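To start, the structure itself, in structure tokens.
Apart from one protein chain that is not included, each protein chain of the complex appears where it belongs.
Labels A, B and C are assigned to the chains in the order they are written; within every chain, residues are numbered from 1.
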Amino acid sequence: MKHIKAGIVGGTGYTGVELLRLLVAHPQVELSLITSRGDAGTPVADMFPNLRGALDMAFTEPDMAALKTCDVVFFATPNGIAMTMVRELLAAGVKVIDLAADFRLGNPAEWEQWYGMPHACPELLEEAVYGLPEVNREAIRKASLIANPGCYPTAVQLGLLPLIENKLVDLQYLIADCKSGVSGAGRKASVGTLLAECSESFKAYAVSGHRHLPEIRQGLQRAANSAVGLTFVPHLTPMIRGIHATLYARLASGVTDLQAVYEDYYKDEYFVDVLPPGSHPETRTVKGANHCRIALHVPQGGDTVVVLSVIDNLVKGAAGQAVQNMNLLFDLDERAGLQGIALVP
Amino acid sequence: MKHIKAGIVGGTGYTGVELLRLLVAHPQVELSLITSRGDAGTPVADMFPNLRGALDMAFTEPDMAALKTCDVVFFATPNGIAMTMVRELLAAGVKVIDLAADFRLGNPAEWEQWYGMPHACPELLEEAVYGLPEVNREAIRKASLIANPGCYPTAVQLGLLPLIENKLVDLQYLIADCKSGVSGAGRKASVGTLLAECSESFKAYAVSGHRHLPEIRQGLQRAANSAVGLTFVPHLTPMIRGIHATLYARLASGVTDLQAVYEDYYKDEYFVDVLPPGSHPETRTVKGANHCRIALHVPQGGDTVVVLSVIDNLVKGAAGQAVQNMNLLFDLDERAGLQGIALVP
Amino acid sequence: MKHIKAGIVGGTGYTGVELLRLLVAHPQVELSLITSRGDAGTPVADMFPNLRGALDMAFTEPDMAALKTCDVVFFATPNGIAMTMVRELLAAGVKVIDLAADFRLGNPAEWEQWYGMPHACPELLEEAVYGLPEVNREAIRKASLIANPGCYPTAVQLGLLPLIENKLVDLQYLIADCKSGVSGAGRKASVGTLLAECSESFKAYAVSGHRHLPEIRQGLQRAANSAVGLTFVPHLTPMIRGIHATLYARLASGVTDLQAVYEDYYKDEYFVDVLPPGSHPETRTVKGANHCRIALHVPQGGDTVVVLSVIDNLVKGAAGQAVQNMNLLFDLDERAGLQGIALVP
Partner (left out) sequence: MKHIKAGIVGGTGYTGVELLRLLVAHPQVELSLITSRGDAGTPVADMFPNLRGALDMAFTEPDMAALKTCDVVFFATPNGIAMTMVRELLAAGVKVIDLAADFRLGNPAEWEQWYGMPHACPELLEEAVYGLPEVNREAIRKASLIANPGCYPTAVQLGLLPLIENKLVDLQYLIADCKSGVSGAGRKASVGTLLAECSESFKAYAVSGHRHLPEIRQGLQRAANSAVGLTFVPHLTPMIRGIHATLYARLASGVTDLQAVYEDYYKDEYFVDVLPPGSHPETRTVKGANHCRIALHVPQGGDTVVVLSVIDNLVKGAAGQAVQNMNLLFDLDERAGLQGIALVP
């Protein structure tokens, strides 16, 4: 049994604790270290008591020498951190999976526009592989640096790609109406995500422009090999985990049997589940699991296709997909450590 | 001070208890009776203890003679009940407000198709007035029979009408992505709306065709004076009250300053609040209140307009709108009994 | 109709917005000003859009001259602010209602011990009246300075006082197991009260000692005219509003018909509702209302009495009780502005 030494930089957020949950249970991974500048010295299980008895390790100061002893380093940091450390790790032969956005956009000017800071290592953007295994599996296997996709981009791309690659819809008028649980906002003190503020309420946010818009558009354009017109509206829904993407597109004339298109497109994909016709996937059916479940509708026999795509934003939308990418990087069974069944109810 | 004698038929559901909350506090209404076949004899405050001290009345068997002594009768019954009783009440000079769907669709064949039973009094469909005051105020004032609109149709029509009446969008490709709290499913025993089933989860439902689709389409077509192409997708969101409609349409070329269009359209409407540019209305800002709050976006300077429209499904989407209609029927201040402020947090 | 000019100091928290909701609808109050050091200049309805159309006023800097023009000033500030401003307001003839804890404990040494700072005006502690109208109504009518009770203390004292004043239980072993919605923690950025942290979870907190312990104990001791032994355990429950106190005491021998004791004790109290025997009050039956609902049980015919007492922590536990106190201070109908019915569902 092959053992991978893994390190985590910045493990005190929700993607961090989810990575811990998955890596601790992964049969081929040995967790080497987890860093946190602010909480160095604190036992991890003091902050996350669900790990008591399962992980006996404390947060440490980020230390490049220690990180270089790892086979793989995950960055579960805010945007802008990984790009300052990756060059040195790659040079030392360490593989890197960045769960933040630093390497998701291929164009550094676009990155700067949306993230508000110049990119620290634009020369690595071409080397980085966008870690959506259902699209880039072979490139991921050979990569050293993985840009782990955003949560909304994962749900939206998996939902739309079969339509786009097969040229079945009008590319100029795509709509992604997405709903996310509140954990997507991260584990940081703020008024807007207090239970008393966002429970028993529903709202859209960032309608004028969300950072995941250019990421989704880039992915769709690569698939279409042409420009696409996309409207993306994210919403906050009063629950902890889960993303539900409701996707609308206008069908080209003569399109039939979309169900077969999707089933064929994903026939070899363990983590993408095309539901039977007429289904309505619930986000809870992927709670804690790495699956994306998809259903198709063409309401009232019209010319608009409605795709419903659900993931757990912290698993297939973050930590689970990162582990899936790690499995590919090290030639493990892609499903290793990711076969947990969603918690229902 | 004018006193209206009001009766309620079928008051044990959520629209019933909400009507009670509003009518008990209404300065010009005297509640005469409330019927329930299944719970006759039970004090209302035993079923709804929030009314203890405020309402000392028991449910009674439905009795036509007693109902005829009312000035107005509200039907908070399942679909198909009001249509069997309305003729006799109207003949006795009683005004009727039906909170169910019996008189919402003008075409009895369409009604039968969507509601699965023949209409019992198709001859009254023409007489019934669709009770959306922002559209039909003058007709409501003169009416005897009001078809109180559905919850989704209220949020969607108020959100889209200014675009449609002003011919600002492509009528063939309208999208209404709507999210409702669980109270919309009513107060009846069922597995699907148990807290353990629908809390911490999000899903679409009835994508192939929901009964509110023909109602919304009828309203939009009357405004457009032509056919419209509408895709309507309802979703269940894990909260009690509130509807959030996210509406998408493709702008005709040359359209500018939508904000002014909306502010002008609703300038005299007390219950419709057009928010400042860039806003994201939260459903909680109308929780328990009769307002609809609307915001407009044209993301990224494109040609797609996004309208956000929120209501409380039990107030502006049901009982509050019914009281607003009653106020119009009896020439009271339209706001009477409806000035409560939304409960935040 | 008498008009009271009211000011609010520190109105950006949950007790502040709840005071606004109640005062805006109060028929005899004119809201003069609302201060906030951090948000001066911001229209109130920008922060709390539920007030759009109902309140057209901006937060202002705290200004003693302006406050002195009020008839009554409410402090909805953090602990330790009111005590620095009250003396001057009282000297100017302004009545003061402090919703914080500055004047709740009669003993300044005890105050310093629990609140961690010396008291700024201990000489006013004797003048201040503890604003629990069901206990101190006549003193409140004649007072100038009201210490509005804490939320837990209101629910617990109303639940236990009939037992204690009538000497029906062992005073040495009283237990108050209390559960609060998350709004009790206030509207301030923090990790612990994020939806993603405290939804779908339940926990006790501050078991070793909570600031409301000495306040409750003081109230019970005044009623008992002797020392009492009280264990108070607060818990956080995943909802916004509501407190449920479950109170346990050992009955003295020979005690019968507790129901009659409670019904008699509260027979003239509009805001305290003793439920029929066998009842289980739900917190939602007081959501947004100023009522306390109480039920009594002596399980299995034993010698332990269980009292269930529910309030809305922001209404009877804060802003509503403050308005009730104001009504008494100005000789208004005690119920004025407080007859709203709880929002169910």
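The definition used in the following text is that a contact is a pair of C-beta atoms (placed from the backbone, for glycine too) under 8 Å apart; a residue touches a chain by one contact, two chains touch by 3 or more.
Note that the structure is a prediction, hence the values are computed from the model and not measured.
Contact with the omitted chain, checked across C:84, C:231 or C:256, is made by C:231. Within the whole complex, the absent chain has one touching residue among B:28, B:42 or B:193, and that is B:193. Only one of the listed residues, A:212, A:291 or A:316, touches the absent chain: A:291.
The chain omitted from view is touched by exactly one of B:15, B:79, B:148 or B:183, namely B:183. Summarising the interface, chain A meets the missing chain with residues 14, 17, 21, 24-25, 48-54, 183, 187, 199-200, 240-241, 270, 273, 275, 281-282, 284-289, 291, 293, 314, 339-345.
Contact between chain C and the unshown chain involves residues 173, 175, 177, 179, 181, 196-197, 199-205, 207-209, 213, 229, 231-233, 235, 237-242, 244, 246, 248, 250, 278, 280-284, 287, 297, 299-300, 302, 304, 306, 308, 310, 345. For chain B, the residues touching the chain absent from view are 14, 181-183, 185, 187-191, 193-200, 238-240.
Just so it is clear, only the chains that are shown with their structure count from here on.
The two sequence copies chain A and chain B touch through a face in which the numbers common to both exceed half of the numbers used overall. Averaging Cα coordinates per chain places chain A and chain C 45 Å apart.
Between chain B and chain C, the centres computed from C-alpha atoms are 36 Å apart. With centres taken as mean Cα positions, chain B sits 39 Å from chain A.
In chain C, 14, 183, 187, 199-200, 240 are the positions where the chain touches two or more neighbouring chains simultaneously.
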